[in-house]
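One protein chain is absent from this view; the other protein chains keep their places.
After this line comes chain A, so read on.
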Amino acid sequence: MPTDVNGGLATFSDQLILATVLLYVFAMIGYALDLGFGRSSRKTGTTGAAVPSLAASGTAARAKVAAGGAVQTLDRPAGASGGEDTGAGPEGSEAGRRTPAWAAHAATVAVALSWLGWAANLGAIATRGLAVGRWPWGNMYEFVVAICFAAVTAFLVMQARLPVRFLGAFVSLAAALGLGFAVRYLHVQAGPVVPALNSYWIAIHVTAAICASGLFILAGVAGVLYLARGEGPSRLPGRAELDRVAHRAIVIAFPIWTFAVIAGALWADKAWGRYWGWDPKEVWSFIAWIAYAAYLHARATAGWRGRAAVIIQLVAFGCLLFNLIGVNIFLSGLHSYAQVP
C-alpha cells in the first residue's frame, strides 16, 4: 500500500486546479459574449425538420390525437420539427440586429478555452492520483473536482454533436464555482485513504456516481434556464429545446446512477456485511434516484409535462447535491470518512 505522497506532484495538481478555474472563467466570458452578441448562438433544428406538407399533416394528426383524448399534445414540444418551436420571432429580430465582427469568434475561442480548461482539469486529477498512488476520489475535495470535470466533459461531448453551445456559459460558471468551492472549503492535503476506502470498488462505484452527477448537472443547468426563461423571445433557445436537452442528459445519467447505487450496495456488502442498511448516504442516493424516476414518470404523465416535470427534475437535483455534499457535513454515518476539513 502506497503511503508516501509525492509532494511536488500534489502541489502541481493544486496549481493546475487554479489554472482550470481561470480557464473556465474565461471560457464562460466567451460563451456569454457569444450568447449576448453572436449571430447564431445556436444552430437551428436539432432534429429532422419540418416537411413541406407540415401544416396539412399537422391538422390530420391533431384530429387523431383529439380522438385519443390527449389534449396535452398541443403545448408539447414539437419533437420532429426540431428547433422551430421557438417560432420565428426571436431569430427574426436578431437577424435584423447588427453583430460586431469579433463576436463571431467568441464562440470558437470559448470552446477552445473550455477544452484547455478541461485538459488542465484532467491533468490536475491525474497528477493528484499519481501523487498518492490511488484513485483520485477518496475525499470530498477530489470528488467535487472530478464531478466538475465530468460536467464539463458531458457538455463538451454534447456540444460537439448537438447545438447546445448556449449551455456553455452556465456550465462553465457552475464548474468554476464548484472548483472554487472545493479549493476554498474542501481542500485537504493529498494522502492515503482509510482501509474501508481501499478497494477496487471505489473505481467502479464512485466513477459511476461522478459520471452520472456530471450529466445531472447539465440537466440541472438546462432546467434552471427553462424556469428562468419566460415564454417570450429570448437569447436562449426555446423551452422545448431546453426540456429536450435536460431529458437527454437524464436519460443517459439515470441508468448510470442506478448502476452506481447498485455498485455501492455491492461494495457495502463487501465492506459492512450488508448490501443495504439505510445509512444516510444510502438513504439520500435512494431519494435522488426515486426523484429522478419521478421526473421520468412525470414526463410520461398527462398534465405533468413541461414546467412541473422541470421542477421535479430540479428537486431531484437538489437531493443529489445534498447527498453529495450535505450528507457528509450534516449527517453522520458510515460514509463519514469522506474527510471534510
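What we mean here is this: a contact is a pair of C-beta atoms (placed from the backbone, for glycine too) under 8 Å apart; a residue touches a chain by one contact, two chains touch by 3 or more; residues count from 1.
The rule is short, and it goes like this: contacts and distances are computed from a predicted model.
The listed choices are "ABC transporter permease subunit", "Cytochrome c biosynthesis protein", "Nitrite reductase large subunit" or "2-oxoglutarate ferredoxin oxidoreductase subunit beta"; the UniProt protein name belonging to the chain that is not shown reads "Cytochrome c biosynthesis protein". Note on the undisplayed chain: of the listed residues A:Val157, A:Ala196 or A:Leu227, the one touching it is A:Ala196. When the full complex is taken into account, the listed residue touching the unshown chain is A:Ala298, out of A:Val111, A:Ala131, A:Ala298 or A:Leu320.
Counting the whole complex, the residues of chain A in touch with the unshown chain are 1, 3, 5, 43-62, 64-65, 67-70, 72-85, 87-88, 162-163, 189, 191-192, 194-196, 198-199, 201, 244, 247-248, 251-252, 254-255, 258-259, 262, 265-267, 269-280, 283-284, 286-287, 290-291, 293-294, 297-298, 300-304, 319, 327, 331, 333.
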